[in-house]
Every structure is written in C-alpha cells, then in structure tokens.
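Note that one protein chain is taken out, while the other chains of the complex remain in position.
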C-alpha cells in the first residue's frame, strides 16, 4: 500500500483518515487522542519496524514532549510553532542521548537499557515535583495559539478546532515520515534491520544511523506528547510509565511493523477497542491480553498485512510465492 | 432524554487501584438504585473507568463533556486524577465532587465546580495524631515515613506542626518514592532513631506493605504505630487482624458509626450486598446521595443549580452531621481514629477495630489558600 | 552494631530475595533464550497459591511446599498451550506475547481472588526477631536467606555440573541439532520453563508473610528481576546471585542517604553496569 | 538396513522429492551425488524426520520412521552431520563433545582428541570461535561420540583444506571398517570414488541412476556424470 507512492497519495489518504475519524467516532476528543497516539506509534515503528530496534522507552520521549510543551506554555506561552519546535528539539536531543548509550548494546540488553532510561526519567520527573508537579502531574497547561500578525489569532479552544490542528500536524508528520522511510535513509535503515554486520561492512556507519533514527523517533513521539498535554491541558506523570511504552508498542505491532498506515490503524483499533471494552467489563484487560497474544501469534505482520492478504485473496490474485516458508 | 438524569461516576475499575473502583461502583450504584428517580427524573449511572491513569481519566471525562455538555460527576480517590478531571469539568461548567487526598482541591486549585467530601490532610493528621498522643502521654518522640509528593509533604508538615505544638521531637523522617514496596531499609532507619511512635503518612498498598514489614521487624513491641490515611475496613482486611491488632488507624469513615444515615447505609449493604460498607463504597454512596438529594430538593439536575444548592449546605450524612463550606466547597465531617483489635475480640468478621476518637478539624478557606471562582 | 553494618545485613537479606526473583528469569532467558515478561505475574501467582493453600490447610509450611509444584503444574500447562510456540520467534514477539500473558493472568487473579490484596501471617515458628545490639532483624527474613542459599546451591549444581545444564544451553541455540543428537528438546524446554517458573513461584510464596498477595506486585517484581539479571549477565547463575546482592545493598544503603531515590539508584547502577560491562558482570559473550 | 520406498517430500506446497527409493545395506558406504538443489540434503532431512510432510515408506531395521520425532530417530542410532555443521556456538568445544557422548559408545572423547588433535588444542574455546574447518571436525567428532548405527553425512569436505579432506576420508574408511554403514552426500567426486560401494545420482528430486563402484567408470557412467554433474 505504501511502497514508494507519490507524496500526494499519502497526503490524500491521511487527510481522508483524519476527516472520517470524527464522523464515525462519538467525540472529537477520542479522535484527537487517536491521531496523537498514531504519531507516537509511527515514532515507534521507525525504530522497530524499519530499523529493528525494540525500544521499551518510548514513553520517555512522549512524556518529555508533554512536559516541554507544558512548561513552555505555562511560563512563556510563546505560541504554537515555537512550542512544537521546542518539543521536537527536546524529543530529538533526549532520544540522541538515550540512543547514544542504548545502541552500544544489542538484543535484550538494548531493550533493558531503553527501559532503564525511561524508568530513570519517570523517577526523576516524580522527584522533580516543583517543576513537573510530580505525582499530581503538570496542571493548567495552556493551549498554544497560532497568530497571523494583524490578521487573526487561532486559539484552538474548542474540541473541534483542536482536532483540526492535530489533524494538520498529523498529516504533515505522516507524510514526512513516509517520505523518510522511502528515502535513501530509509533504505539504509531497512538494510540495518536485515543484516547489521553487512551494512557496516559495505560502508554504513551503523551507529550513526541508529542515532539518527532515534532522533527522528524521539522528535515525532515528543510532538505526540505535546499534543496530548495541550489536549488535556494537563501532563500526567503516567505519560512516562512502562504502561505507556507498552501501549505505544502494542499499537505499532498491532497495526503492523514496517507500515506507517499500520501504525495509524493500530492506534485507531487499540483506542476504540479499549474504550469499548473498559465500558463493558472491569476485567477488560484480560481480553486485551488475549488480543495481544492472538495478534502476535496468528497475525505477526499485524493488521496491515492481514488486510492486504485478505484483499489480495478477495481479488483472487495468485501471487506466486515459491515455497517461501522461511 | 429530558426525563433522565445521568450521574457520571469516575472510578478506577481497572489497573493498580482496581480495589477502590470495585467498591466505589457498588456504593454509587446502591445510592442510585435505592433512589430510582430524582427530581422526577429517572436516574442513570454512567461509569467512567479511569484505568488508574490520570491522563486516561481526563480524556474520557473530556470526551463525555464534549458529547453531552456539562453534567454531574463524582469520584476518584487519586489526587492527580481528581485535579485533572476537576479542571476539565470546571471549564465545561459541570458539577464535581470527589474524595481524594489532594488538599489543593479545596485549596490553591479550588474552583466553584469542585467539591471534596474527604477531610483534608490537616484534618486527618489532627484528628488522628492528637488522640494518640492524648492516650499515650509517655510518647516523647516520633518517626515519620512519608511518600515524597505533594500529598505526603502536606501530611508531614501537619504532623510536624502537631508535634511541635505538643513539644515533642521528630526523631527522624524517611521519604520514599512512588511504587516502592520494600521498606526494610527505612524501617532500619526508624529502629536506629528509636522513637516512641511511628507515624506512617503513606496510603493504599504502600501503607499496607510498610505496616506489614514494620511488624515483621518487631516494631509493634517497641513503639506505637499510627497509619494516618488508612482506607479503613479494606486496609485492615488486606492486613489481617493479626497485623492490625494494636495499630492505630486514621480513617475517613468507619462502618460502626451510629449516625442514622450510616445505619441506613449499613442495612442497605447488608441486605443487598451481604457485606459491610468499606470506605470507597461508603463515600461514593454519600457523594451520589448528596447529588440525588439536591436534585430532589431542586427538581432539576442542572449542574449550576446543584452547585449553588450544595455549597453551604448542612445535612445528616454517614459520619454524622456534615456541612459544606461555602468558602472552599470542602465538606466538613468527622474523621476517625481506630485501634485494631485482636482476632478473638472481633464481634463479626468486619469488626476489626474500635473507634478511639472522632473529630472535625478544618482550616479556614483563607488558610487553605482557596479563592473560589 | 552500627547502622551501616546493619544495612549490610539487611541488604544481603534483600539481595537473596531478589536473587530468587531473578534466577528463574535468568534460567528461562539465558538458557532458552526466551524473554518472559510474564515472570513477575507468575511470582504473584505463587503468592496467591500460597495464600490459597494456607487458607485451605491452615498450615504455612504446607502452603510453602505445595506452591512451587502447583505453580510448576500451571507453568507446564502454559508451556504446552502457548509458550512452546514462541521459542522460535523474535524477542520482540516474545516480549509482547508474554505481556499479553501477564495481563490475562493478572486479571484472572483479580477475578478469582478479588481486588483486595490477601494477607498471610508469618508462621509461628519464625515470628520472633533476632537482636543485634540496638537492632532487631526478623527471624523470618533470616529463614529466607537460609532457604534461598539452599536453593542456590542445588541450582548451581544442576545447571553447571550436570549434563542437563549443557543440554538446555545447547537447546536454546539450536534445538534441531540437539534433537539430532537424540535428545527430546520439547521435554527439555518444558522442564526448564517449569523449573524457572517454579522458582518464581517459590519467591512469591516465601515473600507472602512480608508482602502479602497483591495482584499488582508482579510488575515491580519483574522490574527488579530484570535489573538483577541484566546486572549479573543473562543466563549466568552466579550473575543472578551477585546481581541480587548488588541491588539489595544499593537499596539498603540508599535508605540511609536518599530513600526516595532508591529506584533512581537501582536503574542508574544497572545502566552504568551494562555500559561498562557489555554482557553484565558474568554474562557469556 | 535403511530403506526408502517411493518417498515424496514436500515443504508446504513445494514438492521436493518424487518417488525416491534407495537402500543401504549393512556395512556399506553409499553416496548420493547431484547438482546444487537436486534434493540431496532434503533426502537426508527426510530420513531423520526434519521434513514436515513426507509420504511413502522409510524403514530402519524394519521399523517405520515416518512420523517419528527426530530425537527418537536419532536415539535409534541414525546420526546426521548436517550441511551447516550446526556447532553450538555458546558451548565450548569440550561441552559440545560432552553433550553428544553416549555412555558405552564406541568412541570416547579421548579417542576423538587423538583423531583430531586440533580440537584438543581448542577445547576451551567457544564453538562460535572455531574456523570453518575446525567446526567441521567438531561436527564429525560429535557424530562419532553419539554412537551411530548409521551415519548420514552432508558435504563433509566442503570448505576443508585438502589435508583435512584426506584425514576425513581416512576417518570415514575407519568408520566403515568398524561396520557402520554410511550415507554420504558429496560434491567432491574424488572423495566419492575412493570410498563408496555404490552411488546414487539424484536430479530434481528424482533418482536417476544407481552404480556400483565398478560400474562407476564405464563409458555409460562417464556420460551420465557429464550430463548430471558436469564433470
């Protein structure tokens, strides 16, 4: 679906998704949350789906974006664009630092390092209560405004206008990241995922590439965090906890690794399903656990691959795959 | 529909605080089912699961407000959730009452839409520590164990004030972090300080873990122990009588209270659920009932009218006479000091403790830093 | 006895508990190359089983002894139904699926035993305390140190000195080749998994008199277990022991100077150790 | 001793072996020759139960092997030295050997060290650190320790120095003399010629020809070798 399509196709498709969501969902707020987590899942997919790096610390970037935007808007209220830029910078810098240390190790040690950094971030944010609000979270976050000098000022005060703003940013980020994965950089990332030793041997400085993709992932995830905090006007400490990392990871895998559209669908399905399940049964996480097991076991390519297969089956197209059962 | 009145109940049904949510829902449901209607409208309960996550809670409440406009909301024992949810509801013009530990709700972050049923840390500390000190004049020094966040700090400063006023020394204090469950290092510190009283200022599962470990270390024989912010019955149930015997517990509610409204509640829970009311159950019941009564008296469920009606109101509640301060929307009610009793002395399976004292301690709105808007 | 000595003693006591949490994980992970994020909740299950047996028989020792077998039996079922399908899969997939398992078991615990944590009292035999100068130390914690030491010795022998240990390690790398040597790999892995989980169950059972049975305690246990294993080196038995002791001592000493920073310290120590020693202190390359 | 009758092997939908029949008698050394991808390795995998979908009949000492799990087949004494050697990287050389040693077997670790002194020198090394040739020696050693009744060897000489190949040929001779039958898959014709009693030539999963060692040098055989093995 996404292999090297021209850019306007992606623009169109994501715009359609953003337009349809609030129509089919009961509230703009849920739709906003979906787009926000879609961005976070995209950030996660860059690492896991394209580069093969399983980061268990995405919540750190998400939380950092939320705090950065929250603190900036509370203390200086510099407006929309500077706030987003600041959070991109925060996320990227933090991710570079985490990446710099974490990529020195591979496999499960890498996973544990990302987790350790996120946990550190969590407890630091908890202890830095005068700045972050600690356990109570950062309250009274101000929604940044967008001013066109002498013409008008957008306040994004209503749920609808804030959704529109989120959609615009979502579409831009999606298209940019789709571009990235189709770019020469993206091709190197895929090569690293496949065979890191060979990528280094043919002349790619793998470490640098990994740090670069961390920076992109951190930046995108931080933007998601920023929108989360400005949506709620509140930056909870739970943004940085393990569960948030898990949720982001789950959305990413549910949708399908190596497909940005997959991440978007992962976010939609996860959030809608959890909302419905939580209303039905307090022990809904049992069902969530089962879903996780089933998806991972029987749809390892996630929903995007499953739908693609279903579509090609419907079309009756006989894609020849010669005994490829590896 | 016009002939329906929805009461939105915010509770942690899933996640780490599920034990509160489950009881809380029972309480709210009991009140609603018993009343059936209010102000001529059919009552409807809408349960909002916070998933024990303040962000989720805020988003779900925000969604609801977006879909249905300002409404009636109650619940949340967690400070962070209550604060975030309260801000959302206020900006949408709804009504909100909760039983959380955050003093800011009726203090610095107070607003006209937000009420608090639970006594503040000031009340909890004074109503529990003073009677303990009165009962044990031999106590000369105390050691505190404090969770390091806003709630814990508030508990600690109130404790210090009482100790200072009584001329007692604070032998030491250990902070601990969120989610810590291992207290042996801290208990060793407390041992070294050798105080006459150990004051635990944490709550929920951390409180249970720290008490259990203190008792393993034999501290019960060496000093008095007071858990200021216990959850009452369910704390004792999860500790067991053997552990809770001889320990002092502060509590917002105790089911053996003789107030008529409470007798009614106890009868209800016994008939309908076959158990005694716990604190989460009871206070959700009370908060729901407060709304129902207001709607009945007003004949409407309009949040603005309900706010105005409840503010400054005095009524017979489950802890006796309760009154709502018009200055900061704080419900002024009794806070209990309980003393755990031995397994053999229990009259029934819920009779874990005797009430040693009950009292109301409240600061003026000015002292809490609240300016209603 | 000065406070510092006492905190060393306490740190060792804690460390042995953490060793027990970590060692099951390290066996399963290091030997079978299987990442089990459900380890924490299986520890919790041990606590609940222990509570259940004690309630049924009114005897702590029965609970303590039966629990590992009950948890082991449960692990066997789990392995048959699900886990054996996962060995060949990616770590990422294993992590996500076992998170799913964790959620399912945790919620099932809440359904079965309710949301209120369950207390277990210390057995009468070990209710007392040992007095060290100004300090007292619970006899029960000393008992844990003794019991875990025994378990440690038995395990060490099993894993490092018997053919079983070699078989399991070889099986983790290339099960096909192991079966070509006439060894039943399915059984081998099942046994290892059951062993690792049973150890988590023992840890859970041993700790009930200190912590009670709390459905949400698993996540903390998992975190600690991972830190222990990562510090010590995946798959290293000695590593789990030293890792456990390091975490115990770090926690015990931060209690003196900066108790609220215990977690920050534990995770910092872990990050520092992995950065300095790539494979943990005792990890195989 | 081992007999395959009309064996068909499939990986999913791809059909690899077609009605293949062959047998190995007591004390015999038989080779399977064929181009890359002809199905030689698959034949061996089929025998030891590593191919999921097999039809036909495979018997060893009269017992039916199809459907039996690999470890049971191995336990009966059929020992495969796989193409990729499959040395346990995380075990030391010595542990690799210990793992395979069967009690009461014909070879002991000591014998092995005599046979391959190189392995003795590297015995505390991790299996993953051995050179390609050393790994091959270890693979053979492991098979011997496992006390085989029938040895299946897949491209033993691949990537080995000529001296080593020679040593291996000698070892195989010894093994054969001790009465253990061997089924050998080889690309190195010379090795086959020196050792084998009979040859099978496989092409695209079908058995094409069978020669005794005497017939192997007839004109007909040479023509066929040229056609199927391009020598």
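Going in written order, the chains are labelled A, B, C and D, and every chain counts its residues from 1.
Convention: a contact is a pair of C-beta atoms (placed from the backbone, for glycine too) under 8 Å apart; a residue touches a chain by one contact, two chains touch by 3 or more.
The rule is simple: contacts and distances are computed from a predicted model.
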(message) Out of "Heme exporter protein D", "Amino acid/amide ABC transporter ATP-binding protein 1, HAAT family", "Peptide/nickel transport system permease protein" or "ATPase", which one is the UniProt protein name for the chain not included here?
(response) "Amino acid/amide ABC transporter ATP-binding protein 1, HAAT family"
(request) Could you tell me which of the visible chains the hidden chain touches? (result) A, D
(message) I'm checking contacts with the chain that's been left out. Which of D:160, D:182 or D:196 qualifies?
(response) D:160
(message) Using the touch definition from the top, which of A:91, A:186, A:236 or A:266 touches the missing chain?
(response) A:186
(message) One chain isn't shown here. Among D:28, D:134 or D:147, which residue touches it?
(response) D:134
(request) Extract the touching residues of subunit D with respect to the undisplayed chain. (result) 35-37, 118, 122, 125, 129-134, 136-137, 155, 158-166, 169, 187, 189-191, 194, 229-231
(message) Please output the residues of subunit A touching the missing chain, sorted low to high.
(response) 4, 179-180, 182-188, 190-191, 194-195, 197-206, 209, 212, 216, 322, 324, 326
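Keep this in mind: only the chains that are shown with their structure count from here on.
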(message) Need the graph distance between subunit B and subunit C over the touch network, please.
(response) 1
(request) Work out per-chain C-alpha centres and flag the one nearest the whole-protein C-alpha centre. (result) C
(request) Averaged over CA atoms, how far is the centre of subunit A from the centre of subunit B? Could you give it in whole Å? (result) 37
(request) For subunit C and subunit D, let me know how many angstrom lie between their CA-based centres, rounded off. (result) 44
(message) Measuring centre to centre with CA averages, how many angstrom lie between subunit A and subunit C?
(response) 33
(request) Mark out which residues of subunit B touch at least two other chains, giving numbers and ranges. (result) 18, 21-22, 148, 177
(request) Give every residue of subunit C touching subunit B within the complex, in rising order. (result) 3, 6-7, 10-11, 13-14, 110, 114-122, 128-129, 134-138, 140-141, 209-212, 214, 216-217, 220, 251-256, 259-264
(message) Touching residues of subunit C toward subunit A in the complex: what are they?
(response) 29, 35, 82, 85, 89, 91-93, 95-97, 99-104, 106-108, 110-111, 219, 223, 226-227, 230, 234, 260-261, 263-264, 267-268, 270-271, 274-275, 278-280
(request) Spell out the part of subunit D that touches subunit C in their complex, as residue ranges. (result) 48, 50, 69-72, 74-75, 79-80, 82, 86, 88-91, 95-96, 98-100, 102, 126, 142, 146
